[in-house]
Each structure stands twice: as C-alpha cells, then as structure tokens.
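The structure's right below; bear with me while I get my questions together.
Every protein chain of the complex appears in place save one, which is left out.
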Amino acid sequence: MIFAQVNFAPPQGSSLAPELDALFYYLCGISGFFTLLIAGFIFYFALRYRRRSGQEMAPTVDGSLNLELIWTFFPFLIAMTFFAWGARLYITSSRVPPDAMEIHVVGKQWMWNLQHPTGQREINTLHVPLGRPVKLLMTSEDVIHSFFIPAFRVKQDVLPGRYTTLWFNATAPGEYHLFCAEYCGTLHSGMIGKVHVMQPQDYEAWLSGVDVGEPPVSAGERLFSRLGCITCHGVRGPTLAGLYGSQVKLANGQTVLADENYIRESILNPSAKIVAGFQTVMPTYRGQLTEDQLIQLVTFIKSLQGARQQ
Amino acid sequence: MQSVSPTAELPRTGRVLNYLNNGYTARSWLLSTDHKRVAILYLISVTLFFFAGGAAAVLFRLELMTPPGDLVQPETYNKLFTLHGIIMVFFFLIPSIPAVLGNFLVPLMIGARDLAFPRLNLLSWYVFIAGGTLTMYAALAGGVDTGWTFYTPYSSMFAKTHVTAAALGVFISGFSSILTGLNFIVTIHTMRAPGLHWFRLPLFIWSIYATSLIMVLGTPVIAVTILLVGIERIWRIGIFDPSLGGDPILFQHLFWFYSHPAVYIMILPGMGVISELITCFSRKRIFGYSFVAFASIAIAVLGFLVWGHHMFVSGQSMYAGMVFSFLSFFVAVPSAVKVFNWTATLYRGSILLQTPMLYAMGFIGLFTLGGLTGLFLATLAVDVHVHDTYFVVAHFHYIMVGGMVMAYLGGIHFWWPKMTGRMYPEWWGRLSALIIFVGFNLTFFPQFILGYVGMPRRYYAYPDEFQVLNVMSSAGASILGAGYLIPLGYLLWSLKYGKLVGENPWGASGLEWQTSSPPPTENFSTTPQVTQPAYTYPHTEELLLG
Partner (left out) sequence: MADTLVAHQFDDMDQQRDAASLGMWIFLATEVMFFGGLFAAYAVYRWSYPAAFAEASHQLNALLGAANTAVLLTSSLCMALAVHAAQTGSRRRLMLFLALTMILGSLFLVIKGYEWSHEIHLGLLPGATFTYVSPSPAFSATQVEMYFMLYFLMTGVHGFHMIIGLCLLMYLMVQAFRKRFTPDYFAPVEVIGLYWHFVDVVWIFLFPLLYLIGSK
C-alpha cells in the first residue's frame, strides 16, 4: 500500500514535540468536529428541505438572539483555549534555560555555518548531545533565512543585522531534517541539512574527532585587544564585567536588558543607547567586523564575569 | 429534480435596447462609463489573468511531481510561483468579485443609474490594465523571483530579476483598488433608492462596503512600502537592508499592515455573494441579518489589528506575538457567526440545488475548514512549527480558492442570466462544480499534512518521503484545472446558444432582478421604491425561535 510510505506526522525528537503535538491534535479534533457538524447540517437540510414543487414556499424565520449569542460566545471561548494553550507553550519555548549549551549559527545564501562552543565548525550539519538544552545564537550575512527543524517543532527566522535565538532539548537519538523555511533566493530549497542527535559520550567522541578551531571566546578576547576596546572599557568607559544579562541605565532615563542584541548594537551603533553618565565618544565598528568576528566579540564580552556596579 | 420556475414572462419579441446592444464599436466599450460595461471589461481581463496565473501553477505542480528538481531550473521555478502569487492576488482575487460583480451589481442592487463617479470607474480599469501590463512585461522580460511578498532585503538588494517593474505594476494597480473602493463607498452612502435604508440593503452590499473600507485605508500603505523598496533597490539607500542601517522587519510590518486586511478583500466579497445565493435558493430571509451584516464590518476592522500574526517567528518580541495572537482569535467570532447563520438559513427553507447553490454549499464547507486551520496559525506555538510550510499554503488556498473562487464562480453563474440575458447549461454547471470541489480538495488537503510533516513552502526540490502527498496534490491540480476550463467553455457557448431568460429566472428578491435581462443602460426605467427588508420571499408562516 502506497500510504505505508507516507508520514502523517514528523518524528518527535525534542522535549517540545510531544507537548506541541498534543495541542495540534486538540486543534485537529475541534476543527474536525465543527467541519463535520457544519457539513452534516448542510447535507441534512439540503435533503430534508429540498424544494418539492416550483411554487413551494418556506416559512420566514427572522433569527434568534439566543442562538446568535450562543454561537458568538462558545466559539470565542474555544478560541481562547487555543490561545491560552498556545501562548503557554510559546512562552516555555521562548525561555532559554540558563545552562544551555550555546552554538553559533551564521546563515548565508545558501548554507548554514555552525560553530560549537569548543570551536568545532560544521556546515549544513549539526551534531548535538541528547538530553542537554542547546541554544542557537543566529544571524545572517545577507537576506532573511529561517532555521527549521520539524522533528523538534522549532523554527526561528535568521535575520541580517541582529541576533535571534532558538533552543531545544533533543530527546531521541537519530538524524533529522534541517530546512531553511524563509524564501532566500535561487537555491532556497538547497539550504538544507541534517541534525544528528547523539548520546552525550558519542557527542564528546565526535567533538574530539573534529579539527578544533579557536574557541569563540578566546578569538573574541584577541579581537578585543586588537581593536583597542580595552583602552576605554574598564578605564574611562562603562565596565563590561558582568554586563551580560544585567539591566543597564541609559542617559535618557530608560533601562534596557543587556542581551546579545544590545551588545551587538553598542558595537555597531554606539550612539543608539548611551549608558547613563557617559559621553558618546565610542566610534562605530560598522563595516569593520565580519559576522563571525562580531559573534566572537559578543561571546567574549558575555563571558566577562564580575560584580557590576549600578 | 425540477428546473427553475420561470416566474417572469419571457422577453418580448423585437429588439429591446439594453447595455449590451447599445453600441458595438470598440470605442463604445473602451470609452464606456456604464458600470455594467466596465464590469464586463473587468470580467474579461481578470479571466485572462486567472488563466495566466493558473498556467504558472500547472507548471510548478508538474515540477513538484518528483523530489529532485528536474523539469525546470530553480530560477524558473521561483519565477513561476512568484508570478502565480502576484497575478492571483493582485490581478485576480482582489479585483474578482469587487470589480466584476461589484461594479455590475452595486448600482443595480441599490436602485441607482450608475456609480457616483462613472468616469473614475472607467479610469480605474485603465489603471488596473496599466499595472497588469507592466507586471506581465516584467514576467515576460525575464521574470521576478521574490515571491509575492517581496520580502526585504532579498527583494531590494539581492534579487537580480525584474523586481522594480513588477513592483511598480502592483503599485499602479493599487490605485485602481483605491478608486474602486472610494467609488463604492460614496455610491452606497449617497445613491440608495428611496426607502432602501441601511438595514434593507442586500448583504452583498454590506460586504462590498466593508471590502471598500479596506481598499481605501490599506492600499496606500502598501503603495508607500513598495515605493520604499523601489528607492532602496534603485538608489541603494538603506531603508530595509541592515547592512545599510535599515530594518527588514519594518518592511514586514508595513507589508502585512496592508496585506493582512487585503486577505479579507479576498474573502469578504465572497461572503456577500454566498448570502445572496443561500437566501435565493432557500427562498428565505437570511437568518440573523444584522449579525451577518455587522460581522462583515467587524472582520474588516479587526483585519487592521492582527497583521503581526504573520511574524511570530520573524524576531518580533514575545509580547507582541502574544498580543497579535490574542487579537487574531477575535476574527474567528464574526467568521463563525456568518457560517452558523448561513447554515441556519437553510433550516426549513425550500432548497434547490442549482449550480450557484452547489458552489455556495461548497464555499461554506471549505471556508469552515480554511477558517479553522487559520486558528492553528493564530495559535502561537503551533504557528512556530507550521509557519512557512505547506500548511500555510493549504490554509490560504482553502480561503482564497475554496472560498473566494467558489463564491466568484457561484456568483458568475447566478448573475450570468442577468449579465447576458441567457442561461448557462445547468447540467454542465453542476458537473463542473462537482469536479472543481473534488479537484480542489485533492490538491490542497494533502498540503495540510505536508506542512505538518515539515515541508517548507517555495521549495523546488524536496526529500523523497514527501513525494506521495505531492503527487496527490499535483493530480488534484490537473482535475481542478480541467474543472476551471469547462465553465469557460460552456459560458462562452451560452452567449450564443443559451436559453433566453426573463428578468427574474431564479425568482430572486433584490432590485437587480426587477429590471430586464440584460438591463438597459440606465438600469431602471423609473427609480424603484423599496418598502420591504432584503430577501422578502413569499412565505407560509412566521416562525419564532427562542
């Protein structure tokens, strides 16, 4: 039978997948019920009240306020259950666990470049350990792409000029599809790859078998001194130790969360958000850094620990 | 099943002057300001666009029969789906019911001699043709490969195809939409026949009114957006490209601020047609008139508040996502109200399953499924998974093809005798309605599953395990294509050989049925007086429900 070859659902490869499928099937159930209900009524009425003579007349029914209220209120109520359940899952899937391992992703027409925290690089394949939260910090060198792993039920657009993040916790070893989901030009459908979920010890073995490049943190540290950032930051400029994840007070009185995008913007467009008590003297580094170097710099700044003075 | 009773007398012998035989020269058509002739001009042009867009779909469905890309080059494939999208959205769906049926029917239904601004109406057809010609030029001169959504920075900085010409074509045709919408709003406000107050209007008029609101308020925003894309593309000044300091997400906000309401331009008029068909072929007043009427307005207004649900994975903040998701569910309510009221209208009606009614019943079923799958996409976590997959493709085709095209064809069949004075062949009509229904479901239902399993849209090649469903879809598309060709054939045939009809072959209520078929140029010999609510049919008793 030909249908034996058809998948009616993607494999469940992450902790999110079964939860999402439950919601999806709930939606399917409700939708199926209402579609059949309406179709059933239409067929029944069309047969039961079919016109039997050309001059036949029907009674006039003007409407019913009670019925209108019922079919205004109940669909709304059901829709709200969709919203609540969907939003709850969305919030969970938006909050990255703090202990997540961070992998860097740079998309470009038409390939995915990935780098592990220990420095190993991959193209169009991603090896991840089983049962450990993995966070992807992603950006694009050209147009908008979208990182999509159907088996994990995760998808996030990858934008040029800023970072987006995505996380998952793989729960079943195996090989899964990786797709670019946002149309990105001629070979959009060739911007695909594989995600390999491995037992932790296999992952470690795999890591040691791959050429180790320089880890992003140390590459970022070299850049930090080469570009002369060190001459101001820590002396006259705002200190960077413990910056990541803290709340920063700005000169205009607002407070912002220092996340990856804040650090990125401060390097490329220093005047956008000026830290309270400082002048705009930092030059922009727009056009002087590749996406790879930017990620390294951001990773290094994130790694700077220390008590931050408020 | 018996045929329709001819309630009106057959046309008198001898030539009666009507809008069709009032001049045969090209000039008498191309410079006519008669809303009925302009409607026919639109009918011919959107039909041409429909088959052009359909031909592109046939080609890429053929390509998708096999997993690897083997029939056409990837560039060609990308140009084909872009062409299909641009033509179908901007040059078929948006003008289909409003510009063809709306132009023909709005003055007739409200008892007016013409639209408020007849010359503006003709101008909007010329503007439409100018835009369409430019877009077709772009397609023939080398094509466009951005997708109909023109997402930046791909469209503005990276695509090497004829984006500027195509975008300019869309920009120009937008003014046609604006002028049409403006004309309808003013006409409906100021030119209703004596006694025809708002709550006696046919529901088609309400839906056209709601559509027009979107046309006049939404279209200018897409015009600005396209203008900005053009400036960035031609002069390389940063607007949307981050490497020049721009913001690509701003494009998406501006684009969807128009294009989401525009989605409702592509369904609201269909809902209006269905209200007319259901009542006529049940010989019954609509159930809950004012609820159906206000539902149209509610959908139009809500349409402007929910654009962000196209951007749940685009990088907008989590809170924005929550707000847009929450608001999107409100659209479900007026849509559900309409579906329930149509179904309830059938209750104890005197139902006749003529071709237009078959389309109407098909519409309700397909729209229900299309609308409900829209709720999947409004549900945040689910959208993250199915966004930009075939699930979305299936969803919007259920609304636009299963909904709007079904309604358009139902409407064309229903008003065909009014427009031409001749009846289409009923048996062929029912057959093709059935073929279209089956072909449609076979084409698009598998795509829901494809999307859930994870096949992204706009893919030229795909993994082997998606093949069976793709083959089903392509097979369905060939049935659907045949289904669309049959009406084209028999409707043209009926122009010469169709049975002549009187003024009201369906025994329908509504002012358009009180004048001859085809109507005279001035529509009515005397201005009609309206004394009854819409859809007043001869009836037995008054039923009161709780």
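First chain written, first letter: the chains are A and B, and each begins at residue 1.
In this section, contacts are C-beta pairs under 8 Å (C-beta built on N, C-alpha and C of every residue); 3 or more make two chains touch, one makes a residue touch a chain.
All figures in this text were calculated on a predicted structure; none of them were measured in a lab.
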Options A:Ser271, A:Thr290 or A:Ser303, residue touching the unrepresented chain: A:Ser271
Across B:Val186, B:Leu434 or B:Leu543, the one contacting the chain not displayed is B:Val186
Of B:Leu20, B:Val58, B:Leu244 or B:Val301, which one is in contact with the hidden chain? B:Leu244
Of the residues listed, B:Asn21, B:Ser290, B:Thr527 or B:Thr540, which one is in contact with the missing chain? B:Thr527
Need a quick check: the contact residues on chain B for the chain that isn't drawn. 107, 112-118, 178, 182-183, 185-187, 189-191, 216-221, 223-225, 227-228, 231, 235-239, 244-247, 250, 253-254, 522, 527
Touching the hidden chain in the full complex, which residues of chain A are there? Just list them. 269-272, 280-284, 286
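The rule we apply is simple: only the chains that are shown with their structure count from here on.
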Just curious, how far off is chain B from chain A if you go by their C-alpha centres, in Å? 34
Would you pull the chain B residues touching chain A in the complex into a rising list? 1-2, 4-5, 69, 74-75, 78, 145-147, 151, 153-154, 157-159, 241-243, 245, 247-249, 282-285, 287-289, 291, 312-315, 318, 321-322, 325-326, 329-330, 332-333, 336-337, 339-341, 343-344, 346-353, 361, 364-365, 368-369, 372-373, 375-376, 378-385, 387-389, 449, 452-454, 456-463, 465, 468-469, 537-543, 545-546
Per the touch rule, the chain A residues reaching chain B in their complex are 2-3, 5-10, 16, 20, 23-24, 27, 30-31, 34-35, 38-39, 41-42, 45-46, 49-51, 53-64, 66-68, 71-72, 75-76, 79-80, 82-83, 85-87, 89-91, 93-94, 109, 142-144, 146, 148, 150-151, 153-157, 159-162, 164, 177, 179-190, 286
